[in-house]
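Note that one protein chain of the assembly has been removed; the remaining protein chains are unaltered in position.
A and B label the chains in the order they appear, each numbered from 1.
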Amino acid sequence: MKARVSVRLKPAILDPQGKAVLNSLQQLGYDEVTSVRIGKLIELELDSHDSGDMEQRLEELSRRLLTNPLMETFDIELEDDDRTGDH
Amino acid sequence: MTEPETIETTRWGVVIFPGSNCDKDALDAVGRICGQKATPVWHRDIDLEEFDGIILPGGFSYGDYLRAGAIARFAEVMESVIEFAGHGGLVIGICNGFQVLAETRLLPGALMRNKDLRFICREVNLRVERSDTPFTNMIETGRVIKLPIAHNEGSFYLPPKQLEELESNRQVLFRYCDPNGNITAESNPNGSLNNIAGIVNRQGNVLGMMPHPERRCDPLLGDPDGFDLFGSAIDYINRN
Partner (left out) sequence: MSSREKEPTHNPLRPGTLEEARAQTMNEEEFERVKEILGRVPNVTELAIFAVMWSEHCSYKNSILELKTLPRSGKRLLVDAGQENAGLVDIGDGLAVAFKIESHNHPSAVEPFQGAATGVGGILRDIFTMGARPLAVLDSLRFGNLDDAHTRFLFDGVVRGIGHYGNCFGVPTAAGEVNFDPAYSGNPLINAMAVGVLHVDRLMTAKASGVGNPVFYVGSRTGRDGIHGATFASEELSGDDDAKRPAVQVGDPFAEKLLLEATLELAETDAVVSIQDMGAAGLTCSSTEMIAAGGVGMDLDLDKIPLRQDGIVPWEILLSESQERMLLIARKGHEHKIRKVFDKWELQAVEVGRITEGGRFRVFQKGETVADVPAWDLVLGGGAPQYKREYRKPDALDALAAFDPLTLPEPDDCNRTLLTLLADPDIASKQWIYEQYDHSVRTNSALEPGFGDAAVIRVEGTDKGLAVKTDCNARYVRLNPRRGTILAVAEAARNVACVGAKPVAITNCLNFGHPYKPEVYYFFHEAVAGMGEACRAFDTPVTGGNVSFYNETLGQAVLATPVIGMLGIMDDVTRFNGSSFVESGDEVYLLGDANGHGLGGSSYLKVIHDKVAGEISTVDLDHENRLFDLLVKLAEKQLIRSAHDISDGGLAVCLAECCITDRRTMTGVSVDFPADGSIAAHLFGESPGRVVVSVKPELQTDFEREARECRVPFRWIGSTGGDNFRWKDYIDLPLGELADAYYNSIPDFMNRS
């Protein structure tokens, strides 16, 4: 099983990287872009198929290590990539 | 020969995480320059009993991968540092050490990417906001000291309400300023809120700062303003 944790800055927090990218995009003529926020994507490979308990543990590890709750929020996306289905 | 009154040598532990790179500088500043007993502490050591003060030095603990200080926070030694601070021991976090203290929540706030998105290494002016702390009792309030900064993530952030609290509790110890002590936008190198460069906890025994006092202790390297900071802490320990 795979999990994707998307980490982004809280909306109130200035994102200088996003601002720099927004500037460049507008200079390149992409005027329709009005805001850019940059975060990170963390992919985890998991050795478990018990998604109930796993979701809770993922929440916990995201709060404890992957993010700083003072400035960041996160989403977790679970993906069962085991296409052979041998469990 | 000095007076018969003996001045105790204070004992300092300098924590080394994998990736710390200013540990030698802190050991050298407190040991060779200030003449104290300074000992390296490996991140797996948990016994801090022999020390009067602990320094979390600068560097890139665990490569600063994920977030600066985020992984070092879980090092075994940090449990002991939290306990040490809880008993009133002096803890100084410099640069990456400040980032670790913030991640540990021993100090409020977060250190974010510099506003210009570039690493900055330069000497900056700092206004000392209080002289009634263990770290500044030899420096008068309002004095401008010069110390180098060298960081990528030094922009101090705290949500507005907590920031207000930090200010009203007088926890801000150093602010970036111009050579005359004015707090200006131009003198803020990294976008820190309220030009904050260093803070203490509410009890006043834990200090976190982005500038490097250990790089300004030996006169070879410039005006030794950092010496006064360590001198204050040594003096405080000797008096208590």
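Here is the rule we go by: contacts are C-beta pairs under 8 Å (C-beta built on N, C-alpha and C of every residue); 3 or more make two chains touch, one makes a residue touch a chain.
Computed from a prediction, not measured in an experiment: that's the story for all the values here.
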Absent-chain contact - pick from B:59, B:93 or B:208: B:59
Those residues of subunit B which, in the complete complex, touch the missing chain: 18-19, 21-22, 24-25, 28-29, 58-60, 62-65, 118-122, 148, 150, 152, 212, 214-215, 217-218, 220-221
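Quick note on the criterion: only the chains that are shown with their structure count from here on.
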Subunit A-touching residues of subunit B, taken from the complex the two chains share: 66-67, 70-71, 74, 103, 109-110, 112-117, 157-159, 191
In the complex, subunit A residues that touch subunit B: 12-14, 16-17, 20, 65-66, 68, 70-71
